[in-house]
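Please find one structure pasted underneath; my questions will follow.
Partial view: only certain chains, each at its native spot in the assembly.
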Amino acid sequence: MSRATQTALIQDDRTVYEAAAGTAVGLSGVTFAVGLAALLGLVAIDAPVAGLELSVVFGALLLALGTSVAGFGAASRFGYVDAAPQPSAGIVAAAAFTGIWFIVGAIVSGAVGLGTGGRLGVGIVLGGIAFATTALPREDIGSTVPAGAVAGLCGLSLITGVVGPGWKQVLVGYNATLFGDTVVPLVVLFASLVSGWSAAKAYGGFGARGRNVGAYVLIYLVVCSILAVLIGLVAFVTVKGLPGLFNGFGVGGATLVSWPFLTNGAGLLADIAGVFPALVGTVWLVIGAVLFAVPTGVGAAVFLSEYAEQGRFTGAVEVATNGLWSTPSIVFGLFGAAFLIPRFGNQKSLIAGMLTLGFMLLPLVLITSREAILSVPDDYRDASAALGVSKWQTIRSVVLPAAIPGVTTGVILGVGRIAGETAPILLTMGGGVLPAKSAAPNVLGSFQLSGSPPFVSNPALLEATSALPYQLYALITAGLSGNIQNPQEYAWGLALTLLLVVLIFYAIGITTRYYFRRKLHQ
Amino acid sequence: SDSDSGGTGSDSGGDEGSNSIESGSSGPSTVTAEGSSTVYPISNRGSSYWNSNSPASDGEYWGSNDESSVAGWDQIETDQNIADYFASLYGFETTGERSNPPFATRVALSHSGTGCEAVRDGLVDIGNSSGPITAELDISEEQRDENYVDHVVGRDGQPVFVSQAIYDAGVEQLTGEQIRGIYQGDITNWSEVGGPDREIFVVGRAEGSGTDTSFRLNMLGDADAPMDVDSRFGQNQQVQQVLQDNDNAIGYMALAFSGSGIQAIGIEFEGTLFEPDADAENTIFDSEYPLNRDLHMYTRINEDTPEGTDMREAAFLNMFLTEFGQQTFVEDVNYITLPTSDIEAEREKLPDQA
Amino acid sequence: MSQTDTAETTANRTDGQEVSTTAGETVEETRSEWTDYEAGGETKLAVEDLDVHYGDDHALKGVSIDIPEESVTALIGPSGCGKSTFLRCLNRMNDRIRAANVDGMVELDGEDIYQDGVDLVELRKRVGMVFQSPNPFPKSIRENVSYGPRKHGDIQTGLLARLTGRAEPDREEALVERSLERAALWGEVNNRLDDNALGLSGGQQQRLCIARCLAVDPEVILMDEPASALDPIATSKIEDLIEDLAQDYTVVVVTHSMQQAARVSDQTAVFLTGGELVEYDDTEKIFENPESQRVEDYISGKFG
Amino acid sequence: MSLTPQTDWRASIERRLTRTQKFIDDTDPEALAVVLVSMGSLLAAFVGFLLASPWTAVPLGTFLIATGYGWARHQALVARAVTFAMTTVTLVTLGLIVVFIFAESIPAFQYETASVFGVSVPGLGMFTQARWDAVSEPVRYSLLPMIHGTVMVTTIATLVAAPLGVAAALFIAEIAPPRVRELVKPGIEVLAGIPSIVYGFIGFTVINPWAGGAFALNGGSTYLFVGIVVGLMALPTVVSVAEDALTSVPSVMKDGSLALGATDWQSMTSITLPAAFSGVSAAVLLGVGRAIGETMAATVMLAGVPRISEPLVNVFYGYETLTSLIARGYGSANGVHESALFAAGVVLFVTVLCLSLGSQYIEARMRRRLGGVE
């Protein structure tokens, strides 16, 4: 077999080129980030930057990116740098650019005023050209020129103000109008993604390595923006909710800490309206659901993984469990309304809510417990059996203790999920919009025994009760009447409280899991 | 003004108010009400006052800072706490404790239709409704009289609102015809009624709400009249919010929900212009205004209460049917109070006082 | 078990062999060479014509063997030849494998352990087992050792027992110490009995498992490659221990190391691929002068 | 031929009988009695509850006492029986859901009977006409507008959640440096916990008014933004399930690819993704299921009028989905109207159940295939 010529492990003739391409990638990233900020309204697109409107600056950036990207391709094609392009940019890139240029063609011709036929025609022609440019020439041209052209075109339209502040386009028949304020950032996001990808390919010297770098840049941008949006969301609720949550908060005084938002109701007499009844309602709701679902789920998991023979029965249970897990919460609500409410005094009640959420929690507990039990090494079971210990004792003293971390984690995460559920309790539990402190359920104090069936009763369980997510929904729909001074602040405070309750459950659950995993790996 | 906040004021036990709820076997049970979001401000405010059971000296809760200026004081004049006083009129023992009324009251919020059903099915004591129960439950007047007692506690002018921008652009009044056209899909652009060239965003209340029923009944002519709206919202407040958020909307609501960013418009019916301004010649507060409607609290007639209203309900309802009640619970939340004669007639429906 | 019994058993075994002869030539040929071997001491475990299938897979083929009391019997053979399978038949741990199907007879002190109505819990108390990789429970060292007796109710612990005065902490203490000492571990752990057993080194864990097994006071101890996961120092400790245990217990040990077998065992059984028992004899004889050519090849490292 | 299965059947019953017989013989009669009493009373309590009998408390009490006694005396057997009873709960729950929501929906299906080729099919009218009007004549309960809304929202949500979710899963499983991974992974999991009503609240108070202005909409409700919000909500589900699938691809496969001089990206696209394809598509299916069933955000953000947008794909309208129809209408509806809401629930339930079965099937197939590797 002939020995291929040795390739050097290090290529050192591309540093300037790499630096330039790297700069272009960085610039695309910055442009993307600013574009995202503009889309979220953090900066205005007509804000002055160095004497120019932001949208014009965007345009200039995109144009520069576009030309340099095309330049990188040309430099490689004409052999100024030693890259490793493949013969073609590949079918995926070709399809993508065909699509992009088809749409560009359709939009541009539409703006010029062509009809549907004309748009289609222009689109197809441009798409075809893009396909040929991408697919046929060597990769260095194929993945830079069409991309550079897209970015350049976008840049030009922004510089010339064809699209810019004050621009608008009525989408006839679509009930909507596009304005520069939203379109400019979108164009910027899109074009910077394309040019960033292309520059990254150039940075990697095309070929396998270039594709690697290009894909990584795209994924990093995407993941960063997901995180930005999601973190922004939490931060937004926090900022909006803090004033309400800490309204009247004080340390010292008669009670060590006074936190009226959490300890007051929203009754007429409350100085500072609070969410106490809903908080208590949520606590009871969770307790009830856990009391029902956790023993049941864990017991079922024990039976399935320790006793049952794998067969039709376990298969059916598994399918049913997974089915229940993905059943929409509103369907559970309907079920609770149709099944539980008639059996508990014909009205929305705390216990109907508890059981409905318990039914929702059950599959989750079962699945996680089963996983936890199955992940207990068989070694332990064998060891115990070999010591002459019976099956149930083995389960009790070895299997369950070893499975507890997993079960706990699953339960906590599940509780976090149901604590935030609205739809089921909307149909089964109801409760007041702005309940006064006296509306908080007093479950423990309400048990009554009687001589006639059903012998035990608990009015607190049989009453409609508010819970945090339901109260937030009720506030949205019913609005804020009553005597609350700052309804908006109250509602955001409530939203933050709910968010915190749920996120704390999640945080605890995930931390426990990490903690136990750590311990396991030691 | 401090009693609900946990540690301060009275002891927390009294605060809970649940003492009286639990004691189902010993004391009278809670009066429960459910239904209309329109009536809700009235009944909820009343319920809050009731549950607070404030002493007469606490002027703020009796409608004034100064005892002498409490509305209707000349009819009342008591040293008792508020709920104690009204309950004692019907023979209940007083507690004399703030936040601990002789029996508690609780009001839930949904729609008129739901409230009517709840009282029909015996789930609550009082069904709040802003539309007539005959329309809500689709029953005849005979059936109504046989099964329910209709307590009217106030009246609503049901104005029609538009977004501020539309009002500012000149749409300050519309004819009944035009509103009908808008709500039945015949008029879709503000320019057709003298406004800017903007599409009309037509907002309605949820089907089954009394406001919707009355609007169909009084404006479109039939409780089942077809409508063509762009959006429906659950309760009045949500409609208000949406009218504020949009600059091309029209919607109908209860009087109590007027606010900034929206404007009530005048409506012309058969040549008469009813204006939202209370000082105008014809106003939406007049009973001649076709959208003007009664706000009802229905009670159920059954074996236990052949008269339809038991003592607890009567004690509570009676509170609204005083000058004090009208002022504090109706006028203060922006609804229209009942004329004295109507108040008398309504009190006639209640059982005799002890 | 009397001498007569043993003779009977041997006779039976020969019968069994004759039956299995019909199965295939190889079996007969290989077996005839050593059939007459009778280990010294009384027979503790008599295995007769044992066949094990995993589904369709024939993992052990007509194995018959007498294991004498208070000695070390080593099982050697290439990977997959069925050593572990054989071992697990001796305390019916194979019952825990669903696919496993056992035919034949295994007698413990003359009682067939595969007959109906055998109490597995009782059997496994008498025939203990130590596994290839150390598998202590994730509990304290003390709890690991006293686990068996506790579960059998020999030692009462727990709140209720303490309240009613039935708890015997001293007896537990003594048992733990005795077992750990027997397993040559006491000196290393006596000051940290309440530490988690998972914090011990591999060799210590394996000795802990042996101690745990001894605490139940079995008659037979089965060990499946007990030193395979251990370093040389730990290995030699375990080997010493095995020799030591043979004074009181019947020890059967599977090992993949021929040196180990030579060092610790009194008699050695050689299994070869396919699940046949090819030769069974005094250890010295096996390593110095095996009867079968295949065994010689195997021992001299010609394959494997 | 026909005899064989029957005899098989008979033999298996016989075997079971003998096994049961043996079990009974082997077991302490008292333990057996306790277990029988305990399980019998549990069954009775369940039946009593089904019948809404006030006497349910009696068998329930009996069950508790019998089980408590049995727990003290015959723990192993009682534990086994009780855990078995618990195992049946999921099956019973699923059964009850089916029975109750189907039963409640029957009047609506009957009301909307339509005939096709002369055969009248109950419920057909719900899917063949476009009119839903519960108030004015002719009263019609068509689910089409809501199905259209659900499809719109789900499609947009999937377009958001699937690519972003898979990209994020790839990032976490393959690309991220360990430090980043340890932050991002739990971070994204925590986001799964943000209650949907909080999203809805933001949607109603912030996004809808903003969208109304930014696109000069007629009202602020759009399928576009509901879809995006729902997509964000489904994203964490897609990410964690897909990430699990990707990490479960044996690392020796990736190593094999890398050792041949393939780049990371090539290894991901040619080896890891194809090997985890089933898991990843199951993740997407689960995400789709989440999106279909998502209720609160849709309820508070959508306009609440059952109507089909024009043109069909216009994302700048937002009318109603199956879930929001139920959440909005339940309580004030009665009679056939209420039953029609249950019918919407049935459609939802069946759809999502099919998705769940689909993803389970795909995953089972993958497990079998990967099992073949080992």
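Residue numbering begins at 1 within each chain, and the chains themselves are lettered A, B, C and D in the order written.
Keep this in mind: a residue touches a chain if its C-beta (ideal position, glycine included) is under 8 Å from a C-beta of that chain, and two chains touch if they have at least 3 such contacts.
Keep in mind that this is a model prediction, so the values were computed, not measured.
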Formula for the whole complex, using the labels of the chains displayed: A x1, B x1, C x2, D x1
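Methods note: only the chains that are shown with their structure count from here on.
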Chain D reached from chain C - shortest hop count over touching chains: 2
Which of A-B and B-D has more C-beta contact pairs: A-B
Centroid spacing, where centroids are CA-atom means, of chain B and chain C in whole angstrom: 85
Centre distance in Å when chain A and chain B are each reduced to the mean of their C-alpha atoms: 41
Averaged-CA centre spacing for the pair chain C and chain A, given as whole angstrom: 55
Junction residues of chain D, two or more chains touched: 205, 218, 331
Touching two or more other chains - residue numbers and ranges from chain C: none
All touching chain pairs, where touch follows the definition stated at the start: A-B, A-C, A-D, B-D
Chain D residues touching chain B - in the complex, by the definition given at the top: 133-137, 205, 208-209, 212, 218-221, 303-305, 328, 331-334
Touching residues on chain B, where the partner in the complex is chain A: 1-8, 15-18, 21-22, 24-25, 37, 40-41, 44-45, 48-49, 51-52, 61, 99, 104, 106-109, 121, 123, 199, 233-238, 240-241, 256-257, 333
List of chain D residues in touch with chain A within their complex: 49, 52-58, 75-76, 79-80, 82-87, 89-91, 93-94, 96-97, 100-101, 103-104, 164, 167-168, 170-171, 175, 184, 186-198, 200-202, 204-206, 210, 214-218, 232, 235, 262-266, 286, 289-290, 292-296, 299-300, 310-311, 314, 316-317, 323, 326-327, 330-331, 341-342, 345, 348-349, 352-353, 355-357, 360
